[in-house]
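Missing here is one protein chain; the remaining ones are kept as they sit in the complex.
What follows is chain A.
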Amino acid sequence: MINLEVPAKFKQLVDQAHQAAAEFFRPHSRKYDQAEHTYPRELDMLAALLDGLSASGGGAGAGGVRRGGAAAAGNQNGANLRLLLGTIEMCWGDVGLLLSMPRQGLGNAAIASVANDEQLARYQGKWAAMAITEPDTGSDSGAIRTTAVLDGDHYVLNGEKIFVTAGERADCVVVWATLDRALGKAAIKSFVVDRGTPGFDLVRLEHKLGIRASDTAHFRLDNVRVHRDNLLGSPEINPTQGFAGVMQTFDNTRPLVAAMAVGVARAALEETRRILTDAGITIDYDRPAFSQPAAAATFLQLEADWEAAYLLSLEAAWMADNRKPNSLQASMAKAKAGRSASDITLRCVELTGSLGYSENSLLEKWARDSKILDIFEGTQQIQQLIVARRLLGKSSSELR
């Protein structure tokens, strides 16, 4: 029976996440935007609290999703939807701080999604970052150059990784590397590298446009030896599905990045509505937009785009909960939410004038924070490519 409301059983969780965002994130938003690279120690307490609530919708990677297992009968509202709703609320508070939540990294999502039971137990309670991008390889993650060579019971990793979110603070990093560059994408595997492993060197932390509360690390791997048990998934090079397995992580993480965009955009819309109301602008849902002030008409348009991003995100997570293939919907959600969040937060600054542009407001910060959400976990253009290939029935060699 068609119904697109927040499930009744998750309302309490959404409320808790919202309060955590309001009480722990918002008061520290500006502080850690200005004090870039300073560890937000207040989050330790919140993380402990969230652990107690058993990953009650904390961060990007908290749950991850275990594939396989028979689909339960009937309509399911499960972990994916719950995590997504929690992420929206937390990012209504602050995207950068959510990305800095201990034990909630994207690496945790990868581990939760593809690790075997032994690995899952071994990394329980660890904070895992994710290292894919290299200086010369962004969206084309099949072209990475970091190598992994088996030497006895260990793999020896060599290469360079950039844009590693929470790389400095995490306990370990999930590093993508190729077993044999000649064998293409199928040879790409992910390895869990513990911080402190000899040869795994932090080169520097980036200075960024937004999400400055979140550290973004640059690593060099110089003969880093990791035990073969640290390889996630199968060590076999299977040309038919090897890379697909790694990429499958994205089906779970992309809706969550969409949720981050939905969260920050809602924060901007709410604040803008408040400011416009103070300025005497009434936003009327019944009268035609053209009969209202331009600011109100613009707001309605932005809110409509926001609603589309929000519902597309819920759809992608709901499909995962119901074991339906959701690559298409995950990319649709990410594409719509990414571009809408940039548009909405930037237009909100324009609508609110120097009030929104000033550092006395968080609007200008949200307009900077949102930009990365249309870039990481697959840029806008990569999402369009994926959606187009699916709709047109084209392979990656036909539609490049």
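Criterion: a residue touches a chain if its C-beta (ideal position, glycine included) is under 8 Å from a C-beta of that chain, and two chains touch if they have at least 3 such contacts; residues count from 1.
The working rule: contacts and distances are computed from a predicted model.
Asks: One chain is missing here; what is its name in UniProt, given the choices "Spermidine/putrescine import ATP-binding protein PotA", "Transcriptional regulator", "Dipeptide ABC transporter permease DppC" or "Alkylation response protein AidB-like acyl-CoA dehydrogenase"?
Replies: "Alkylation response protein AidB-like acyl-CoA dehydrogenase"
Asks: Of A:81, A:106 or A:232, which one is in contact with the hidden chain?
Replies: Reading the full complex, the residue touching the unseen chain is A:81.
Asks: For the chain that's not shown, point to the residue among A:120, A:311 or A:355 touching it.
Replies: From the options A:120, A:311 or A:355, the contact with the absent chain belongs to A:311.
Asks: Given the contact definition stated above, which residue among A:5, A:153 or A:236 touches the chain not shown here?
Replies: If we include the chain that is not displayed, A:5 is the one touching it.
Asks: For chain A, which residues lie in contact with the unshown chain of the complex?
Replies: Touching the chain left out of view, chain A contributes residues 1-9, 75, 77, 81, 285-291, 300-301, 303-305, 307-309, 311-312, 314-315, 318, 329, 332, 335-336, 381, 383-385, 387-389, 391-394, 398-400.
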